[in-house]
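Just passing along the structure, written as structure tokens.
Missing here is one protein chain; the remaining ones are kept as they sit in the complex.
Up next is chain A:
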Amino acid sequence: MKSNHWKKTASILAVVALVVGLLAGCSGKGGNTSSTPSTPPSGSAPSESVKLVFWNNGLKSTDDTGTKKKDELALFRYVKKFEEENPGVTIEVVDKPADNIATLLKAASVSKDGPDLIGLWAGGATNDFKHLLVPLDPYLTNEEKAQYSGLDIAKTDYKPDGQVQALPYNVTTYHIFYNKAAFKKAGVELPTSVKTWDEFMKLCERLKQGGVTPLYVGEKEGYVSTWAVSELLLDEIGPEGILKLRTGEQKFDSPEFKKAMGTWKQVYDKKYTNKDFVTLGAWDSMQQFADSGAAMTVNGSWTINDLTTQLGDDLGTIQFPAISADAPYADYLVSQPGSNISVTKFSKYPDIAAKFAKFITSGQFQIDYYKDTGDIPSNTSADLSQITNPITKQALEWIKTSKTGLGFDALISADAAGEFYKLASAVVYSKTTVDEMAKSIDAKIK
């Protein structure tokens, strides 16, 4: 009888232990519980070793062509250099996919356990997380701030007097790239004199008549339409109008936007593109451009190196044509930082993290990084004489000599930009109308 009693007691204890263990397992957060998104302590670097986690998006960390080994890339060379100059500090670079990094950061903000540093697309993709980012103003002199081109896009809500929440790696421009061999094959002169949309359409028609596909593009993600419409819309409403899109003062459901989108749609309606444009991604279309035999493609300055590798001296570029010669802002072009680095409020060492952010966006780094990617430096202290690629040189010249504005998708919320990306392919494929698209995007502007 007593034995039975002990058996029962032991059983009860076992069950209780199991339940308690289970509960303990559920409630334990694991990981770094001290990393909270509250305001981090400031001060000098601690004496113990410091490890900073850097979620990388936007900086090249592998060379797909196999030309350079990982440790030969500027990113890793400069990480190593920083570690050597700052004994006890290690930087762990963790690559995060562009289309998922925001989701991962949101998840991190819920679990209150995120990276020390994060690379994000500039503009809305960064501004959406302003509550998680450490203002960098205390770490920058006015002189240093002045060195970064387009720094306003990295400030809170893009206000000139806003706090600096990121430092840009580069400046981007949108391009129409062309293949000189394809023009020769079609018997059409190179497009160097094309300035307006009408001239561009006539050029496309001549190429089509010459048996060459005028444009090779991939609209699966809607990016190509975004770049093209950004340029055409900037011609219509100017940089101030683009800024007003963010707050809803300037509507997408407006004659200007509809004209810009409708103008771009013409290249699809007139069948000037490859047939599989709706299922082809922008990156894939860039990689297939040389083999396609098509005359032109639309992409950004970040592809200059890849396209140069593919086409060599056959590669040429022109600015996106103005929507019309008499458009109020016909002489503007889109130019803005493409991606930037921020220090997060998860970091226990914001001072060291900010030091690294400055280091990895320094003029010296950016000119070395240009050699990996062809990216245009945003830091004006970079030695631009080292830029030898004629296409990059041309893009630099555009920036120096033109008036510039921002692309609309960098400013509006990620939600509204996502709606544009989603519906762009449907519009150019005539599955929905520009009117419906404009109304849907406006509904997402908050």
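Basically, a contact is a pair of C-beta atoms (placed from the backbone, for glycine too) under 8 Å apart; a residue touches a chain by one contact, two chains touch by 3 or more; residues count from 1.
One rule holds for everything that comes next: contacts and distances are computed from a predicted model.
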| item | value |
| --- | --- |
| Missing subunit (named according to UniProt) among the choices "Sugar ABC transporter permease", "Glycosyltransferase", "Quinoprotein relay system zinc metallohydrolase 2" or "Ring-1,2-phenylacetyl-CoA epoxidase subunit PaaD" | "Sugar ABC transporter permease" |
| Given A:290, A:382 or A:414, the one touching the chain that is not displayed | A:414 |
| Hidden partner chain, touching residue among A:130, A:180 or A:422 | A:422 |
| Hidden partner interface residues of chain A, rising order | 11-12, 15, 18-19, 22-23, 26, 102-103, 106, 109-110, 128, 131, 220-221, 275-276, 278-279, 414-415, 418, 422-423, 425-427, 429, 431-432, 440, 444 |
